[in-house]
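Some chains omitted; the rest stay in position.
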Amino acid sequence: MQELDEKILRQVIKPRPQESFKGTFGKVLLVGGNHQYGGAIIMAATAAVYAGAGLVTVACDPLNVTALHTQLPEAMVIDFHDQTALTKLVAQVDTVVIGPGLGTEAASLAVLQTVFAQTKAAQTVVIDGSAITLLAEHRLPLSAGQLIFTPHQMEWQRLSGLAIADQTPTANQAAQAKLGGMVLVKKHHTEIYASTGSWRLPIGSAAQAVGGMGDTLAGMIGGFCAQFRTDVTQAALAATYAHSAIADQLAENQYVVLPHQISHALPAFMKKVAQSGPDHQIGFMN
Amino acid sequence: MQELDEKILRQVIKPRPQESFKGTFGKVLLVGGNHQYGGAIIMAATAAVYAGAGLVTVACDPLNVTALHTQLPEAMVIDFHDQTALTKLVAQVDTVVIGPGLGTEAASLAVLQTVFAQTKAAQTVVIDGSAITLLAEHRLPLSAGQLIFTPHQMEWQRLSGLAIADQTPTANQAAQAKLGGMVLVKKHHTEIYASTGSWRLPIGSAAQAVGGMGDTLAGMIGGFCAQFRTDVTQAALAATYAHSAIADQLAENQYVVLPHQISHALPAFMKKVAQSGPDHQIGFMN
């Protein structure tokens, strides 16, 4: 298991090509936000936009449209009950993030099945929160695409069958091999498993133990994967590292870090990385 | 009657354990926010989240969902008319805050009765605003749990039967003994009564005489009690002290202090406390 370090940031976050347009930086669809958990999809979408994804659309319960547009006019929105619109949108994007605040009721399951039926091998699909629980409970066939699972330990237990106490690196790696895709097990010092290796995140703190932190990470991974899509594994690793690196900076002056603060810090953070030389320590946010 | 001082902050607000997750920092349910007073429950929930509670859910009139999610995507929400969902949620949390903007109509009373019927001895229940008025008017049996009442003087008159002019420390202590739980009588130099002692808050100013200040305090007490739940009395005292200490700092440059400003200042304030040595004066917000 490798320790991730800040080199992953410089490998992924490069100065943008001047000859480009919105499509160059990817299209992301985020699916979630039922009647009870609207904030989750808003936080995820905010992360995707501030990470620099070119075009971001949210599919959620229409109850959440106003709160979304108020915080994030940059995002477009559809009703996730509208199967026709949802099916059409999935076909148009590079990356799908599904799960933040999706819920586990019948309507949530229907949404998940619609999305899973439509994704293609060339797409990245980030599977988070309720989507993991639904997958585990209903033993659904997996989506096509490059899958990235982002369970916390309890969700990983549901998905892998491994009790938390049994989630050793060896067992996790074996479970990932069986499942396919990439797996981030979120915990103090998050672990990441893929067919090409495994990584441990040495940074982060208890100031991040706040509702919405995982939704923000899922959105950041979506934004990074859409934008830096030549190597999706690297992109996801960089997003994970950046998420905690920003939180650690904020936690120098805060007892808790609010998820939206991480998103709002992304443009300045990423600029620092893109400008930093290969041999020199990045002084984030200074 | 003891004078509270800033030592209470250091006794309660400690550096967070690294091996932790959201549940470590408690689950809070805030109940209130009818069709007329939606802002009250939003301010209370904002205080609970910024204080560092791990997971925060609001039960309110669905009219308020969008305004809540817009300001506070970190909070989850349910319709407080949905007795089944409300009953289920009460069972899942460490701390309940009931009353901010709840109103005193029939529906408010039904909500209060549902919540009171479900709380258990191990839970903390903060009873504020309209919930106090309803209790007094309908002479309801009290909730199980560690009760914390946060009346202003007129509400305390309703609840204790003591006219404002008769609310002396001795009379208040006797009324608290009869009522049980902990009582904060909010006024210039708030007084706090519990079975283990009584305290007087020597700080605070008229810059805090703004609608919503009490809702913010109730939410902070909820957030502190959920997070620092080994000693709920100490946690409530610390929240009360912190509320006015932050307001006093803001009032150095403001004629009035807006309630949400206190909440937004909490993460930086609490960090200063957690880092400060035991013998040294805390220079808040510098």
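Each chain gets a letter, A and B, in the order it is written, and its residues are counted from 1.
The definition used in the following text is that contacts are C-beta pairs under 8 Å (C-beta built on N, C-alpha and C of every residue); 3 or more make two chains touch, one makes a residue touch a chain.
Everything numeric in this text was worked out from a predicted model, so none of it was measured.
Visitor: Assuming all chains share one sequence, and 2 are in place here, what does the full complex add up to?
Guide: Altogether, the complex is made of 4 copies.
Methods note: only the chains that are shown with their structure count from here on.
Visitor: Given that subunit A is a copy of subunit B, what angle of rotation, in degrees and a multiple of 5, matches their CA positions?
Guide: With C-alpha atoms aligned, the rotation comes to 90 degrees.
Visitor: Please work out the Cα centroid separation of subunit A and subunit B, and write it as a whole number of Å.
Guide: Inter-chain centre distance comes to 34 Å.
Visitor: Subunit B touches which residues of subunit A in the complex?
Guide: On the subunit A side, the touching residues are 36-40, 42-43, 46, 63-64, 66-67, 70-71, 152-153, 187-188, 205-207, 209-213, 251, 253-260.
Visitor: So in the complex, the part of subunit B that touches subunit A is made up of which residues?
Guide: On the subunit B side, the touching residues are 13, 16-22, 24-25, 49-52, 54-56, 65-66, 69-70, 72-78, 266-271, 273-274.
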